[in-house]
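Complex shown without one protein chain; remaining protein chains in place.
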Amino acid sequence: MTPEQLAEIEELRATPTPTLRAVAEGMERHLHTAHSVLDHGMIRVVDYMGDDAAICQAARVSYGRGTKAVSSDTGLIRYLMRHWHSTPFEMCEVKLHVKLPVFVARQWIRHRTANVNEYSARYSILDREFYIPAPEHLAAQSEVNNQGRGAALEGEEAARVLDWLRDDANRAYDHYEAMISQEGQQGLARELARMNLPANVYTQWYWKVDLHNLFHFLRLRADPHAQMEIRVYAEALCEIVRDWVPAAYAAFEDYRLGGASLSARGVECVRRMLAGEEVTQETSGMSKGEWREFMGTIAL
Amino acid sequence: MTPEQLAEIEELRATPTPTLRAVAEGMERHLHTAHSVLDHGMIRVVDYMGDDAAICQAARVSYGRGTKAVSSDTGLIRYLMRHWHSTPFEMCEVKLHVKLPVFVARQWIRHRTANVNEYSARYSILDREFYIPAPEHLAAQSEVNNQGRGAALEGEEAARVLDWLRDDANRAYDHYEAMISQEGQQGLARELARMNLPANVYTQWYWKVDLHNLFHFLRLRADPHAQMEIRVYAEALCEIVRDWVPAAYAAFEDYRLGGASLSARGVECVRRMLAGEEVTQETSGMSKGEWREFMGTIAL
Amino acid sequence: MTPEQLAEIEELRATPTPTLRAVAEGMERHLHTAHSVLDHGMIRVVDYMGDDAAICQAARVSYGRGTKAVSSDTGLIRYLMRHWHSTPFEMCEVKLHVKLPVFVARQWIRHRTANVNEYSARYSILDREFYIPAPEHLAAQSEVNNQGRGAALEGEEAARVLDWLRDDANRAYDHYEAMISQEGQQGLARELARMNLPANVYTQWYWKVDLHNLFHFLRLRADPHAQMEIRVYAEALCEIVRDWVPAAYAAFEDYRLGGASLSARGVECVRRMLAGEEVTQETSGMSKGEWREFMGTIAL
Partner (left out) sequence: MTPEQLAEIEELRATPTPTLRAVAEGMERHLHTAHSVLDHGMIRVVDYMGDDAAICQAARVSYGRGTKAVSSDTGLIRYLMRHWHSTPFEMCEVKLHVKLPVFVARQWIRHRTANVNEYSARYSILDREFYIPAPEHLAAQSEVNNQGRGAALEGEEAARVLDWLRDDANRAYDHYEAMISQEGQQGLARELARMNLPANVYTQWYWKVDLHNLFHFLRLRADPHAQMEIRVYAEALCEIVRDWVPAAYAAFEDYRLGGASLSARGVECVRRMLAGEEVTQETSGMSKGEWREFMGTIAL
């Protein structure tokens, strides 16, 4: 962050204005403040709308007298989450300023139900900022699973990889700068020169999303199977959402993040096991992979 | 509105809370206040996010140095609207409480890019409130155009129509009440009894939408060809949006509401006309309907 | 169906044309044929795109060599469904012609991720067709649960309800016809006259949706908690989808329709129970409602 940007944030944080809207105290504390992620990335809450009460307000107009039985807001929110009611959670909205490497941005944008304004390398010049993994995150390809990561690279191999990542990024940026320069030459169009930059260059965007779709994003991206470089953004967001809508976040944690889905076969196996039967993969009707995942869920 | 509801609104309006978010002064004046529409309907702003500056902030992150040339916020907003840039306008959001007849709700819901929580007649009991047109709005079927309305009905015909609308609605509601009653009988399920109610019964919902999609809604529904009963909601919304984001609304008015689209043939005709040629429908390449619409656009 | 419509369907079914696209034999058998639902409703497949193989083709471009381990198409489809991968299922699309009561259409349309063209009562005249429940479906309001239905109404009460539903619908339609008539009078605009018709009048639409969103619809609407009048449409669709994409439908049945979600607390309880502990609602950390649902899932 430049001193100008820090001063701007300081100023924004120093000037509260009265509003007649719902205010989420826990979220006000986050507003405008940049949360660091990775080596040069960040997340910053720029605006938000709604709170736990807004979710209940919307649910009560839908279910009317039908929801009176559920006396408390917390109980109602848990009920809505448990029964996959999505529209009341859509009544909350958050707008973030995110700085992130391009290869993370490419995963992130696959969540289509959000509004995005990205910094344009067609019109503007990208900064010389690249994500270089910390040595402990320089993971080997997993042997068992072509989707995951194995142990961290060691010794010379790790050093070689880091040198290549740094050198190639810097050389690419030197040439990017040299190509667009208009000193003593015509200067290549920015929209073309950007093609030389690698996928670990940082970009930034404003990203606006409703709480239902944010939960869906967090469920997939705060998951242990998500790539670490996007998971750290999701985890930082989890902490912010916890402060914003504590009841909704707690329900999300219980029913989604910490919960599990069982197939019809899985439900049947649990019932048989509880009735004292010894069930094995062979008698479960599940494939090996499925059985492994199932046992991972229910075994202590 | 019941006295309790008025008291609640009074209280909401009396208790400002400090926030670090952007505040749109013009919108704060509307917050919570019910704007009457039709005989028993209303629109009420429950929450909002963003203002004219938020649109520019998002555009500037996208277009970066590219937008510096457009010096003022108003100029930038006009540029964005003129060139059909939609994402910066998506950065503003509004949440409304709307009370409206079911046949209007059925048109409204065709705009899918919004969040909705509607009062549920499956769980709750609808009130005895029906839209009965004012006599001057009791229009005849248009002779020229099967899409529009002709002159207002007159005399006995008008009286007969109003009697039928009132009597049928009341009889349907009497039977609805009698069917769900549990006094001395089992009582029909609400989810079934509601099927007896006519399309002019009032329902209500929370409707949340971003500014880009709201403009799309207003462009179609504030249009003279829209059915009057939804147009009056759109017109009430136009006044609210004008106060919320004055620069964006002015651009919308100039480029969308008051603007016109010309086909390639239309552009060609304008050019020929400006060059002094006398162009007729026959020499225009347009169909009769198209020519009529074209002349309606460009003729004084 | 009119004789003209039946003849048209007959003709469509009699004239196969060669195509280079993927053809799902099981779906070809359904094409154009109307499946009756409720007393006057129907579902008819008008067009479709893709089959089980199309889902795998899309998944393999995404996961590349990563999916080779999953040898068969069926195994891959089960893997995708289990891990909530949605995009491969979006590669199949179906277009339906549906005739349904307005109060069912109002529930149906809440699924926004679909394309709809509905018969317009603004321009056209609705037919005299109303849904009148069969006596065994004339359910009482549930005593335990304000969301459900109790036993069927009996004797005089049932007869009275049926009389009211029939009489009110017919009177409303008589007046609708009389209001729009242009014989000896101006004739009320159709867009106004329709407001007199009750919610059990039949409408129709073309509805186009991708398979992922269709599964979401079926999961909610083929559920025992869904209102019977929409559930019968969902059930008819289930049979059609089973013939169209047998592998995807089988996975959907196992993981969604027949599966269950456990909360973190629920997972913990299952583990404790399997370890031999006796767990009660009091020691589970769950509310009464939650415990009841949990026991409904895992108890034999």
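By letter and in written order, the chains are A, B and C; residue numbering begins at 1 in each of them.
In the analysis below, a residue touches a chain if its C-beta (ideal position, glycine included) is under 8 Å from a C-beta of that chain, and two chains touch if they have at least 3 such contacts.
As the structure is a prediction and not an experimental result, all values here were calculated from the model.
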Next on the checklist: Using the document's definition of touch, tell me which of C:175, C:208 or C:221 contacts the absent chain.
Outcome noted: C:208
Checklist outcome for this item: Where chain B meets the chain that is not shown, the residues are 65-66, 69, 75, 78-79, 82, 84, 87, 110, 146-147, 220, 253-255, 257-267, 270-271, 273-275, 287, 289-290, 293, 297-300
Checklist entry - Where does chain C touch the missing chain, residue by residue? => result 12-13, 15-23, 28, 31-32, 46-50, 54, 57-59, 61-67, 87-88, 90-91, 93, 95, 97, 115-120, 122-125, 204-206, 208, 210
Next on the checklist: Across the whole complex, list the residues on chain A that are touched by the chain not included here.
Outcome noted: 101-103, 106, 109-110, 112-113, 116, 122-123, 131, 133, 138-142, 146-151, 153-154, 157, 161, 164-165, 168-169, 171-172, 175, 178-180, 182, 185-192, 194-200, 227
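Convention: only the chains that are shown with their structure count from here on.
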Checklist entry - Using C-alpha centroids, which chain lies at the maximum separation from chain B? => result A
Next on the checklist: Counting residue numbers used by both copies over all numbers at the interface, does the chain A-chain C contact come out same (over half shared) or different (under half)?
Outcome noted: same
Next on the checklist: Averaging over Cα atoms per chain, report the distance between chain A and chain B in Å.
Outcome noted: 35
Item to check | Distance from the mean Cα position of chain C to that of chain A, given in whole angstrom | outcome: 32
Checklist outcome for this item: So chain C residues touching two or more other chains come to 110, 146-147
